[in-house]
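Now for chain A:
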Amino acid sequence: MIALAVQISLVMMGASVLLAFIRLAKGPTTSDRVVAADTLATNVLGVIALFAIQTHNKLFIIAVLALAILSFVGTTVYAKFLERGKIIE
Partner candidate 1 sequence: MSDARDYAIITEAQNAKPGIRFTENHSRRALVLDNTFIIVFFPFAAALIIPWFAERFRKHAAWFAMVAPLVSTWALYNLYGEWAAGGRQTFTRAIAWVPAANVEISFMVDGLSLMWGLLVAGMGALIVLYSHWYLHEHEALGRYYGFLIAFMGSMLGVVFSDHLISLFIFWELTSITSFFLIGFWSDRDASNYGATKAILITGSGGLAMLGGFLLLGDLGGEWRLSQLVLMPDIASQVSLGVFLLIILGAATKSAQWPFHIWLPNAMEAPTPISAFLHSATMVKAGIYLLSRFYPILGAHPAWGYVVTGFGMTTMIAGGLLSLRAYDLKAILAYGTISQLGLIVTFLGYGGKGAIIGATLHLYNHAAAKAAMFMTVGIIDHEAGTRDVRLLGNLKKLMPRTHILAVIAALSLIGIPPMGGFITKEMLYEVSLHPGGPGSWSWFWPYLTVFAGVFTALYHLRFLSEPYWQAAEGEAPKHPHDPPMGMLAAPAILVALALAFGLAPGLIENAIVAPAAQATLGGGAKVELHLGLWHGINTPLIMSVITMALGLALYFGFAHVKKVLDAVATAWGKAPAPNRIYDGFVNWLREGTWELLMLIQDGNLRRYMRWMFVLPTIAVLYLVWRLDWGANVFPQGFAGASFLLVVVALMIAGAALATALFRRRIPAILALGTMGYGIAGLFLLLKAPDLALTQIMVESASVVLFLLVFYYLPELKPVRVSAAKKIRDWGIAIGLGVCTTLVMAAAMNTHQFRTIADYFMRTSKPVAGFKNVVNAIIVDYRSYDTLGEIAVLVIAGIAVYALLRLVGEMKCDH
Partner candidate 2 sequence: MNAFFPTFVVLPLAVGTFLFLVRKNRALQESVSLIALLANLIFAGVLLNATADGTIFVHRMGLWPFPYAIVLAADRLAATLLCLSSSIVGACAVFARSYLTDEQRKEAFHPLLHFLLMGMQGCFITGDLFNLFVFFEVMLISTYALLGFYYNLDQLEMAFKYTCLNLIASAFFLLGVSLLYAQVGTVNMADLAVKIKLLGPTPLMVVTALVFVFVFSVKAAIFPMHLWLPSAHSISPTPISAILAGVLVKVGIYSIIRCATLIFPAAFLILQPGLILLCLLTIAMGALGTLPQTSIKRILAYSTINQLGYIAFGVALLSQAGLAAAVFYIVGHAYLKSAMLLGAGLNQKLTGTVDLEEMGGMMGKAPFASLLMLVGFLSLAGFPPFTGFFAKLFVLQAGFSQGAVLATGIALGFGVISLYYNFTTYQRYAWGTGGGEVGAAGAGIYGSVAFLSAFAVVFGLGAYWLFEWAQLVAAQITNPELYIAAMRDLG
């Protein structure tokens, strides 16, 4: 049952990655792209968690934690840059 659920979830995640990617490619504004990238990063988080379940490797959860922290940093930096054209005032 779990395996099936994971498979289905993965398909949904795959679809959502593709959708987010479409937004990334389409824009139209850079802000849209940043949002899309942020979503994409979160999607990757989900994929990693599901993959951890699929391969039954609990060590991958650490990657989730790390990616969560870092995608936040990335988004922050982009946002700062977008607003002022620079990231340090």
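As a working rule, a residue touches a chain if its C-beta (ideal position, glycine included) is under 8 Å from a C-beta of that chain, and two chains touch if they have at least 3 such contacts; residues count from 1.
Keep in mind how these were chosen: all candidates are chains of the complex that A comes from, given by their letters.
Nothing here was measured: the structure is a model prediction, and the numbers come from that model.
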Which of 1 or 2 touches chain A - same complex, any copy: 1
List of chain A residues in touch with candidate 1 within their complex: 10-11, 13-14, 17-18, 21, 24-25, 27, 30, 33-34, 37, 40-41, 44, 47-48, 51, 55, 57, 59-60, 62-63, 66-67, 70-71, 73-74, 77-78, 81-82, 85-88
